[in-house]
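Certain chains of the assembly are absent from this excerpt, and the rest are unmoved.
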Amino acid sequence: MPTPPVPIRDLADLRLRLRAFAQARDWDQFHSPKNLAMALIVEAAELVEHFQWLTAEESAALPPQKKAAVADELADVLVYVVRLADRLDIDLLHAAAEKIARNEAKYPAESVKGSARKYTEY
Amino acid sequence: MPTPPVPIRDLADLRLRLRAFAQARDWDQFHSPKNLAMALIVEAAELVEHFQWLTAEESAALPPQKKAAVADELADVLVYVVRLADRLDIDLLHAAAEKIARNEAKYPAESVKGSARKYTEY
């Protein structure tokens, strides 16, 4: 019988869970940032694979089984994002806050809104 | 003068920030899950690019400027992970908890530990 999942409270909790998981298996030796970046993009591609032949509309209305598979792949990507950030001692939420601030300066809502056509050039 | 970043408390906060950001710019029309998956892997590749010619050792000892650039790319990936989960109404931490439970069953620490050679087959 599978163990019921232990809930994860937040990113910090996830980071510690993944760290313990790797250490218990002696896997840190494989988890160089270089290798983790490769693993991350492999999982990102498994996500892309679910969408490659769908129209935009179909991709927004996934049947339950497919949605569950996509959730699983998204979790895989998140796992490697968090693991890589841990190995490099990067604060993800801080980095995201800085990124959003830069994007707000770069794409002011008032001047961008409605210029849908030019979105593809950003 | 750039606005100082508004701190992000957790993934739920990040989700709302990104949702507001897209809505203020009328960008939801571009953010189909299909397109977001593409944007996610493009950002993942920008991360990979930083590591492609480095040795494993070099990748674990990045100079500060390079580390900051990697943090920036990781934030980009996280942003699209969260955005895509929001569009599909997926609970990321729940999905991660389920994934970890499955991996714990699949790779029991006691039998996996030390069998480094076989890691590449997982």
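Letters are used for the chains, namely A and B, taken in the order the chains are written, and counting of residues starts over at 1 for each.
Note that a contact is a pair of C-beta atoms (placed from the backbone, for glycine too) under 8 Å apart; a residue touches a chain by one contact, two chains touch by 3 or more.
From a predicted model like this one, the values you see are computed outputs, not experimental measurements.
The complete homomeric complex described by this structure file contains 4 copies, of which 2 appear in the displayed model.
The definition used in the following text is that only the chains that are shown with their structure count from here on.
Look at where the CA atoms of subunit A average out and do the same for subunit B: the two points lie 3 Å apart. Within the complex, the subunit A residues that touch subunit B are 2-11, 14, 17-18, 21, 24-27, 29-30, 32-35, 37-38, 40-41, 44-45, 47-48, 50-51, 54-57, 59-60, 62, 67, 70-72, 74-79, 81, 84-85, 87-88, 90-105, 107, 109, 112-114, 116, 119.
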